[in-house]
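One protein chain is absent from this view; the other protein chains keep their places.
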Amino acid sequence: MIRTEELLLNVGPQHPSTHGVLRLVLKLDGEVITEATPVIGYLHRGTEKLAESLNYTQIIPYTDRMDYVSAMTNNYVLCHAVEKMMGIEVPERAQFLRLIVMEMQRIASHLVWWGTYLLDLGAMSPFLYAFKEREKIVSLFNELCGARLTYNYMRVGGVKWDAPPGWIDKVRDFVPYMEKQLEEYEQLVSGNEIFLARVRGIGKYDAETAIAYGLSGANLRCTGVKWDLRKNEPYCIYDRFEFDVPVGTNGDCYDRYMVRFEEMRQSLRILKQAIEQFPSSGETMGKVPRVIRPPAGETYVRIESPRGEIGCHIVSKGKAEPYRLKFRRPSFNNLQILPKLLVGETMTNLIAIMGGIDFVLGEVDC
Amino acid sequence: MTKWVEQPLSWENVLIYALLSVVFLLLILGYVTYAILFERKVLGWMQWRHGPNRLGPWGIFQTVADVLKLLIKEDTIPHKADRALFILAPALCYAPSFAAIAVIPYTRELYFADLNVAVIYYAALSAISTIAIVLGGWASNNKYSLLGGMRSAAQMISYEVPLILSIVGTVMMTGSMSLRQIADAQGDWFWEWNFLPQIIGFGVFIVAAVSELNRTPFDLPEAESELVAGYHTEYSGFRFAFFMLAEYVYMFAIAGLASVLFLGGWHPPAPFLDFIPGIVWMILKMAFVIFFLFWLRATMPRVRIDQLMGLAWKVLVPLAILNVFVTAVCLELFIKG
Partner (left out) sequence: MSEERKREEGRPEAPREADRQPAAARQEESGGEKRGEPAAAGRQAPSAAERQSPAAPEQQASPVAQQQEPANTQEVSGTEPAGAGAEHPNQPQPDTMPEHPEASASGKPAAPANAAAGGRTGGGAAAAGEGAGTDAAAGAGADTAAGGTAGSGAADPEREAKIKAAQEARAARLAAKAAAGGGDGAASGGAAGAGAAADPEREAKIKAAQEARAARLAAKAAAEAGGDAAPAEPKPPSPKQPWLDEAVELLKSEVHPEAVEEASINELSDDMPTIVVKAEHWRAVAELLKSHGKLGCNYLRNVTGVDYETHLEVVYFVINLETKREYAIKIRTDREQPSVPSATPVWTGANWPEREIYDLLGVEFPGHPDLRRILMPDDWVGHPLRKDYVPLDPEV
């Protein structure tokens, strides 16, 4: 008689496809997963605890390192929260700069996701194409604020550095170039039969499940729920620009893929409009007191990062340091659905599903 | 070569054959070295980067350095591994590949053996490598290797069937299983080569061949980002080099097979180009097939294992059978009649 056993496989913290140090403890029955348990915390650095002894400007570099693929949005959520509490008005030019860098960051983050997703699926070349485009964005950021990944760019009340002369023109040139490249990449990948067979119908869930699990970003929109904080709870100056919110229908990996790809296009659209309306002069910092001391109370501010809803809950006792600073990290909440999606799937689909959720461990662990 | 092959066996003939084999082995090793380099270069160019360019001009010494590195690595054998099988598997994988390329004719006169069952000979030998892969997976005493080995065995056995079936059409058209005769029988113009009349067979052959080679898009057993490195996870150093060597020699074999069976062998595409010797055409065609394999690797994502099996049994085998049937009907009605 053949006796079969359940295989306990550890897709360990070091693994090429887990986008960071995520550990998945899998129970396999042959090729089929019967149970999956994510183990996180390998990158927990105690940002929230550290924040309790730092003043707000000092916390900004820490936010860079949470979701390191999309650092500008992290910067923004903290600065926005403090500005809201204190009623600080951010000047026009700073708002525009913030919006432009956030949208460029969205494109860069989605490029990383796209390249690595396809690399996991076996196609090597899109990874390099994605990073070639991202290189342009990251060089622009380098010119702007001196860093390529952890920018520390925004401050409470505005931005730290003004755009150097010629920078806006470079961004203006980048937009049509990127549009053309996105066309090419769409042709390369989106119609590829093998790719479609790998992602269509995989990792499906419906809108109710998505809402129950508190998913956000493309993970929520792929099911048909049209919820994008840039439109539904506008912040910064997003309400001045016209853009669509791509929404999927089936809630599978393919829809998540298409939603994110389309989001890149919409970001380019916003960029185009923003550059046209960019004020030619202006302050980059608003009127901010020398010591930033939000009034006592609390606030919860949320914005749309490339991964979903990133929120910042500050409880302040009127001091220069927050009493409690909590970040609502989208990847943390999005990752909860992974065990449910994986039951009954094969190992190969595991990769497709994990890549489709698009999480970053720096953010999951904070 | 023909005259040598037809001579009766004698000690000096044996010596000459042995020498020729060694020369050929060295040629093959040289081919492998530069195939690896060109794979990396071509992949690099397709990905907007240079590929290796540090060691030697254009990186031509890169593979030499890599092979040297592999040779001087520590020979580790996992603790509970089955030693004999572990050591046997790589050699068992490589030997049939070298034996199989004996039947490929390079020109009408330049060949090593002209078996009249060359097609079957090739198929049989390539199946031995499948055993070797399973052996390697099992002997490593590693869950990942076992899974990889099993998958690989399933894949290679499944794709042998459409591979051979697709060749049956050309065999029927030529009336012989000898590769030399099949190549000879193809006409001088490129539209007379077998790939056009046998277009279905050609398509099936290409897909099955890529899968037999375990190359992207069918490289689940080896380049798994899911399960580390599949059947050769535990192999390092020269044993690993043997597996890689086997893969590249099989690529050579498939390229030779494709050129001979479907692309006209040593025939030029047009008769007036025959001042260029046949060997050059043969090399060009083989190079093109190998380049095509690199191209596929740069472009395609990977197929899932169950989709792979479905593809073999539900698509390729019926197509190949259909091809045989249609060929038989056409031959009966239009050519013989």
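Chains here go by letter, A and B, matching the order in which they are written, and residues are numbered from 1 within each.
Operating definition for what follows: contacts are C-beta pairs under 8 Å (C-beta built on N, C-alpha and C of every residue); 3 or more make two chains touch, one makes a residue touch a chain.
Remember, it's a predicted structure, so these values are computed and weren't measured experimentally.
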- Message: I'd like the shown chains that the missing chain touches, ordered by label.
- Response: A
- Among A:L28, A:A218, A:L335 or A:M354, contact with the omitted chain is made only by A:L335
- Which residue among A:L7, A:I211 or A:V245 touches the omitted chain? A:I211
- Footprint of the hidden chain on subunit A, which residues? 40-41, 44, 46, 48-49, 84-85, 87, 209, 211-215, 225, 227, 232-233, 289-291, 293-302, 309, 311, 313, 315, 317-320, 323-324, 326, 328, 332-333, 335-336, 365-366
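Note that only the chains that are shown with their structure count from here on.
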- Query: How many angstrom lie between the CA centroids of subunit A and subunit B, rounded to a whole number?
  - Reply: 44
- subunit A partner contacts - residues on subunit B that touch it in the complex: 43, 46-49, 143, 147, 216-217, 219-220, 223, 225-227, 297-307
- Task: Show which residues of subunit A lie in contact with subunit B when the two form their complex.
- Result: 7, 9, 16-17, 31, 118-125, 127-129, 132, 188-189, 192, 194-195, 197-198, 346-351
